[in-house]
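Only a single protein chain was left out; the remaining protein chains are all shown in position.
For reference, chains read A, B and C in written order, and residue numbers begin at 1 within each chain.
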Amino acid sequence: MARELSTGAAINEAIVIAMRSDPTVILMGEDVAGGGDRSKEGTEEMGGVLGTTRGLVGEFGMNRVRDTPIAEMGLLGTAVGAAATGLRPLAELMFIDFIGTCLDPLLNQASKLRYMFGGKVKVPLTVRTVTGAGMQAAAQHSQSLYWMTTGIPGLKTVVPSSPAEAKGLLLASIRDDDPVIFCEPKGILNQVGEVPEGDYEIPLGQAHVVREGGDVSIVSFGATVALALQAATALEAAGTSAEVVDLRSLSPLDETTILASLEKTGRMVVVDESTPRCSIARDVAALCVDKGFDFLDAPVKCVTAPHAPVPFSAVLEKAFMPSAQDILDAVGEMG
Amino acid sequence: MARELSTGAAINEAIVIAMRSDPTVILMGEDVAGGGDRSKEGTEEMGGVLGTTRGLVGEFGMNRVRDTPIAEMGLLGTAVGAAATGLRPLAELMFIDFIGTCLDPLLNQASKLRYMFGGKVKVPLTVRTVTGAGMQAAAQHSQSLYWMTTGIPGLKTVVPSSPAEAKGLLLASIRDDDPVIFCEPKGILNQVGEVPEGDYEIPLGQAHVVREGGDVSIVSFGATVALALQAATALEAAGTSAEVVDLRSLSPLDETTILASLEKTGRMVVVDESTPRCSIARDVAALCVDKGFDFLDAPVKCVTAPHAPVPFSAVLEKAFMPSAQDILDAVGEMG
Amino acid sequence: MDFSRDALIRTYRQMRTIRRFEEKLQELVAAGKLGGFLHLYAGEEAIATAVCAHLSDGDHVGSTHRGHGHCIAKGVDPRAMMAELFGRSTGTNKGKGGSMHIADVEKGMLGANGIVGGGIPLVTGAALSAQVRGTKNVAVAFFGDGATNQGQFHESLTMAANWKLPALYVCENNGFGEFTPTEFAIPVKDIVDRAASYGMRAVIADGMDFFDVFEKAGNAIDAARAGEGPTLLECKTYRFCGHFVGDPTPYRNKQEAEDWIQNRDPLDIFERKAAESGLLLGDDFRTIDLEVDELLNEAVDEAEKAPHPAPEDVLTDVYVRYS
Partner (left out) sequence: MDFSRDALIRTYRQMRTIRRFEEKLQELVAAGKLGGFLHLYAGEEAIATAVCAHLSDGDHVGSTHRGHGHCIAKGVDPRAMMAELFGRSTGTNKGKGGSMHIADVEKGMLGANGIVGGGIPLVTGAALSAQVRGTKNVAVAFFGDGATNQGQFHESLTMAANWKLPALYVCENNGFGEFTPTEFAIPVKDIVDRAASYGMRAVIADGMDFFDVFEKAGNAIDAARAGEGPTLLECKTYRFCGHFVGDPTPYRNKQEAEDWIQNRDPLDIFERKAAESGLLLGDDFRTIDLEVDELLNEAVDEAEKAPHPAPEDVLTDVYVRYS
């Protein structure tokens, strides 16, 4: 049980389990193998631009592991069609920034087919994608656009915060009968942690109280959970007991756990790597001031990136990304 | 001055004024003429699927009025390139739902070029588009996706609420040196109202207090302003004085006017035609519970559509769309 | 002629049903009874009918905003379709879809589609599904000339060609994309010219002639089932009505329109050719016409009497599982 894996390796393991346990699961994406099965040519496949899918074409073959052309609209649209006709595709959108080239299959097809058809179809599609800043990858490879898929009814959006969470949430996502956008924050991809062996699912729509506390709630998800925990440690040293909630899935949103935490502490900070406008942070803050109004002892603070594209320079990128210090400052400002 | 026009006609007038006053303004879109200048063929152009741009190709010619193929990615991408190289394009995206086929030029190019280039370029592009439900146009032709463009730093998003507002805001948008998404809600397109003659601009980023009141603030925009006013009338009859704010532009957002109204009334409803998650309504609510916390006497209520695609049936579409009654209910629930 | 009397009757009945279904819609709109955007297939009936004659329920079809003909040809019940257009809970889509989204997955009908080009990758995915699962099914995308300018067309055909998918891409070249003539919007003379970009087999058919489309679609579908990959089939046709119901067509050349409508009606052409075979007589056609009329009158009556969805249904069918 003390086995440690990186998030990337945990995801690879989840995919293997899903593909072994269900022959209708297929993997599609750009370079998910890298020119197909190369084992016979004396060369090796890369297994995705970050190596996450290495080895899969060897086990599952080219019928079930499909390198697509660089054509995201075709890739996702085809995955939606396959999902509506008997397969359970796991599609890779290399970086979520590329959603600009393939929003239609998500916005107007995957999310709406079931509803438009009066409930007479299901679209069991999962789209894995990488989100977030921190690698100096600049404005077109660093965005945290999960707010965009969260805002689309009919889609589910999941963001794991650790290797073990990634494995269990990905298995649940693949097996979910609705379309799921599964986000892999850059900040956790190389993180290493204990990962249970075997097949397990973490249900969608259930937030996780990562740390209990009574004075202030810090709602976070993905790479910001670690920041929240750091901030909680610092706050503890200063005599403030912080509760840290990991949302896990942004849609469905576990309102009950959020409101229960607020009821307990009366004070709320929401931490989100994305830019502020129409963000998850502000969405959760709105929930608090509606259904949680009676619990509120202080302003709800949103800790997000600024309203700007992601800059390249390391200095600017650091200024751009939310930090544990920003959370402490937010708690301080609450009075 | 008692001249009345429909919103569509007011927009047509604004385009004529903008094109006459600046030769770098061009108009591009699908069927904005309809097969080019047909005056010589004994046939007539439609001037857009809703007729809004009728007559323009006759005055400005085919060099400046460009029917594009049904290729939104090419249409908007080309408009961005033209905007960065000396033109001031006004592009038409027929319905905002089609943003799925052309998000990249907005998400990754128009909004980011200036920032990525270190401030050394400007992109004076305006995209006109139609939003909203109410015509039984169903799930792929009825969305209110302005929240999506509002969440993208580098873009501005404008939603007018009447013919006169549409004219002045469109002129300001076209002449703005940043990329602007100009939304035309279906609910106001056929609305008729007084429209001043001549050239005038309504500045972006300034909300408008449409009706003053002291007991509750109703923040609205686009087609929901009329609902807010209806509700205000009903509330007045019941002894509650409502202040109605028309946001006009969603980005930039006029925080000052919103917070001033909240300070005055202590109670806030935000009305938004879109679905709830990551909506403008929740974004404004989050503002209120942060910077306006001390003013709040009650929960902030969001009146939006439900978290669902837009249904076709008239009965369901009515249930889907926010109404004046929903606003009254929200005020009632505030206690 | 390789057709039996039964097959000819079936075919004519289908084309007639499509035509009459839409004539009903025009009447109903004029009477203020129907809402929403309606795009009529009139003039193009031979295409859907001929292509779908080769398909079974296990084969998938994807359609467009102009989808009534494809639905009927693929076996969707016109009564349920009519109820759908009335927004009733007995409709194909329980009233949630309307004209641009009519679907019946059990019949292999993957939906009309309001996004130009949006159905093309869905169909490509259905073909991928057939290939991965090792069935002998095919998938067919119907789309317009204008749709070939969409990136979704290009990306989908690239993938289908790379993978030799069992797919058929049927372009209904009806001379217009909305109000813009095809030659103004597309830089090549024939849509089949575009297949060179995918090294894809491509064939032109006379979209007004059921028999021509039947033969060419049949060859392409046989090839697809045999693992020989996809085909692009261009059917030359003409849109008899405006782009949508209510379009006054001021942009269209009256002469040209008259010529197509008077002289090249696919139902007339079919009737003439079928009559030449001697298997069907003029009276047979008129009998079918009456039967079709009756069916559709009933469909309208039923639809008008059918229940509306309940307002609460606005929130059902969004997800399979909500938590």
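Methods note: a residue touches a chain if its C-beta (ideal position, glycine included) is under 8 Å from a C-beta of that chain, and two chains touch if they have at least 3 such contacts.
Keep in mind that this is a model prediction, so the values were computed, not measured.
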In the whole complex, of C:N149, C:N174 or C:T237, the residue touching the missing chain would be C:N149
Sole touch to the unshown chain from C:V188, C:A226, C:L290 or C:A310: residue C:V188
By the document's definition of touch, the residue of C:Q26, C:N162 or C:N253 touching the omitted chain is C:N162
Among B:A33, B:A79, B:I96 or B:C302, contact with the omitted chain is made only by B:A79
Missing-chain contact, candidates A:V16, A:V192, A:A234 or A:A308, resolves to A:A308
Hidden partner sits against subunit C at residues 149-155, 158, 161-162, 184-189, 193-194, 196-200
Residues of subunit A touching the missing chain are 30-31, 34-36, 38, 41-46, 49, 67, 69-71, 73-74, 97-98, 100-101, 135-141, 306-309, 311-316, 318-320
Missing-chain contacts on subunit B, rising order, are 24, 26, 63-64, 66, 68-69, 71-87, 89, 104-105, 108-109, 113-122, 153-154, 156, 176-178, 203-206, 252
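We adopt the following convention: only the chains that are shown with their structure count from here on.
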In terms of mean CA position, the chain most removed from subunit C is A
So, in whole Å, the Cα centroid of subunit B is separated from that of subunit C by 35
The distance between the C-alpha centres of subunit A and subunit C, rounded to whole Å, is 39
Per the C-alpha means, the centres of subunit A and subunit B lie apart by a whole-Å value of 31
Expected list for subunit C, residues touching two or more other chains, is 93, 95-97, 101, 113-115, 118, 151-152, 318
Note: subunit A residues in touch with at least two other chains are 73, 104-105, 108, 115-116, 153-154
